[in-house]
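Pasting a structure here, questions to come.
Here the complex is missing a single protein chain, while all its other protein chains stay put.
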Amino acid sequence: MEEETEKITIVVFSGAVDRLVGMSILTNAAIAMDYAVDIFLMFWGTYAFKKDVLLTNNTLSEHLDFTGEKFIDALKTGGISPWYEMLKQAKEYGNVNVYVCSACGKAWQAKLEDLEFVDDFVGAGEIVYTSTQSKATYFI
Amino acid sequence: MEEETEKITIVVFSGAVDRLVGMSILTNAAIAMDYAVDIFLMFWGTYAFKKDVLLTNNTLSEHLDFTGEKFIDALKTGGISPWYEMLKQAKEYGNVNVYVCSACGKAWQAKLEDLEFVDDFVGAGEIVYTSTQSKATYFI
Partner (left out) sequence: MEEETEKITIVVFSGAVDRLVGMSILTNAAIAMDYAVDIFLMFWGTYAFKKDVLLTNNTLSEHLDFTGEKFIDALKTGGISPWYEMLKQAKEYGNVNVYVCSACGKAWQAKLEDLEFVDDFVGAGEIVYTSTQSKATYFI
């Protein structure tokens, strides 16, 4: 029974599409091992999940000379889908919850209906608490 | 009694003001839950805590098109204070210690009196050790 609640926490501060790919790969890996995954969106993470940003966002976190086709091409060569397709799949097949830090939601004036994949707003205390209850935590 | 020593570790490699906001939000959340917080500054983190850099630093880690007013405006809209104000408050109300990796201090030729908020220099072994003793660790 205890197994049912074992969790992986991913704190997503970044809203760069490369690091979001990292989030989605780890999420899919975790649900395949029957972990529940709690994703907490902080500043840029919240921005990247906005419906009016999600599909057009092509910001990279580094190697900015790869922005555009070069980055997309590398993903394709690796057989790696865009982060939002991988996350959609993970939410369908696994126990994945996405929460937004309330202050970060407010910063982008984003209500729940403005955000894709998001289940709820939480206080930052929830991020720390869930991390302490998780088998592993990644800050992305 | 064991509760008294329960810790959250934040390793701050970044010196970008956006990621430092993340550090401060998590720090305040952790002290509100009675965790002690140990912050370890590595390369850019040390740079950002230099007294001659702290107030003028406006480097972002990503979404560089937001540098300047756009980033500041989003924080204001979210009711989020600058990272150093939040950290000041956290140090006043909670058990928060800030340590600098010795080699990183040396890299910036920074003595203790050149750095804001910093309690001491430590070897990198202390970062790893404290992480292993903590309830959660974030690498920012």
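Order of writing sets the labels: A and B. Residues in every chain begin at 1.
The rule we apply is simple: contacts are C-beta pairs under 8 Å (C-beta built on N, C-alpha and C of every residue); 3 or more make two chains touch, one makes a residue touch a chain.
What you see is a predicted model; the values in this text were computed from it and never measured.
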For chain B, which positions touch the chain that isn't shown here? 11, 13-16, 42-44, 47, 59-61, 101, 103-109, 123-125, 127-129, 131-132, 134, 137, 139
Absent-chain interface residues of chain A come out as 8, 18-19, 21-22, 25-26, 28-30, 32-33, 35, 61-63, 74-75, 77-80, 135-140
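Everything that follows uses one rule, which is that only the chains that are shown with their structure count from here on.
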Starting from the mean Cα coordinates of chain A and chain B, work out the distance between those two points in Å. 23
